[in-house]
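A single protein chain has been omitted from the complex, and every remaining protein chain is retained in its original position.
Up next, subunit A:
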Amino acid sequence: MMGIPAAVFVVVCLYYYVTQSVRVGAWQGGGSGPGLICGIAAGSVIVFEMLLWPRKLLRRLRLIPAKYWLAAHIWFGLASLPLAIAHCGFHLGGWLPATFMIFFVATIFSGIYGVAVQNLLPRWLLRNLPSETIYSQIDYVSDQAVRDAERLLVGACGRRANSDISIEDELSDQLAIRETVVVGAVRQAGKTSGRTLETRQMNRAKEDSVTLWNALDEIRPFLLHGKRELTPVTDTNEASAWFRRLRTACSEEGQEIIDILMSLCNQRRQFDIQARVHHWLHTWIPIHIALSIAVTGLLAAHVWTALKYW
């Protein structure tokens, strides 16, 4: 929607600049009338672009929906580059304008990169990471997953021998055993997928108690901290082999629990990938902002020197 006004804006400015340049037979510089108009237009756009920042900070105030701001930010930002080039008459000039232009181009390209990743990566996330959760909540969800696994084992195998049990633990054990186990699981049903709560009545697997508790001890660091921890399930291939061995060591009743432990490991693996993708999605923003601030500073310096030495 903002593409058309931005295109009209840049075409009008450039048309004026080009016709004036053709009339005098040379590309006009920044000090000329057409060049100055293009410069003022580009400078105004830079100031406008920076307004997105306070707009985002002042979310509570209804200062036009953010989608229009972002669209204008992108399209007018792109439009400002040809205007800036026209302003400098296709010359870099002294060190200040040259530095300014380099930073400006870098800012524009960091923004283009941002637009690209923000259009591509969400689709990739959607298709490849069904367990995706809120990035800031990964640690919490991982911690919850370990608690779920422990409840699952308490319900199916009972507490491990010689563990200290408080009254509260006893009560929760009774609940875990008597009732169903709630598992936050990824479900796929037809076109639907996502994390929903499932309740399951677990099989009793008393005879696998020691094996399964030991298994959980081994994978707990991975479930909590992901690939930073070296465990038998950190590597995907090794994990398959490890779970195969675990399956052979357990009875038929224990297989269902192993399925859930596997899905929890898979979920944690997806969280690791999500964290990486999240960085790709968002780490360009500080760079873009830093460059933008530098460009704004250089713009101010450029205006000041231009006015001083005109």
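Criterion: contacts are C-beta pairs under 8 Å (C-beta built on N, C-alpha and C of every residue); 3 or more make two chains touch, one makes a residue touch a chain; residues count from 1.
Throughout what follows, contacts and distances are computed from a predicted model.
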- Task: Have a look at "Raffinose/stachyose/melibiose transport system permease protein", "NADP-reducing hydrogenase subunit HndC", "ABC transporter ATP-binding protein" or "Histidine kinase" and point out the UniProt protein name belonging to the hidden chain.
- Result: "NADP-reducing hydrogenase subunit HndC"
- Query: Which is it among A:98, A:126, A:210 or A:290 that touches the chain not included here?
  - Reply: A:126
- Note on the structure: Among A:205, A:260 or A:281, contact with the omitted chain is made only by A:281
- The one of A:20, A:99 or A:118 in touch with the missing chain is A:118
- Name every residue on subunit A in touch with the hidden partner chain. 56, 59-60, 62, 64-70, 118, 121-123, 125-126, 130, 133-137, 189-196, 278, 281-282
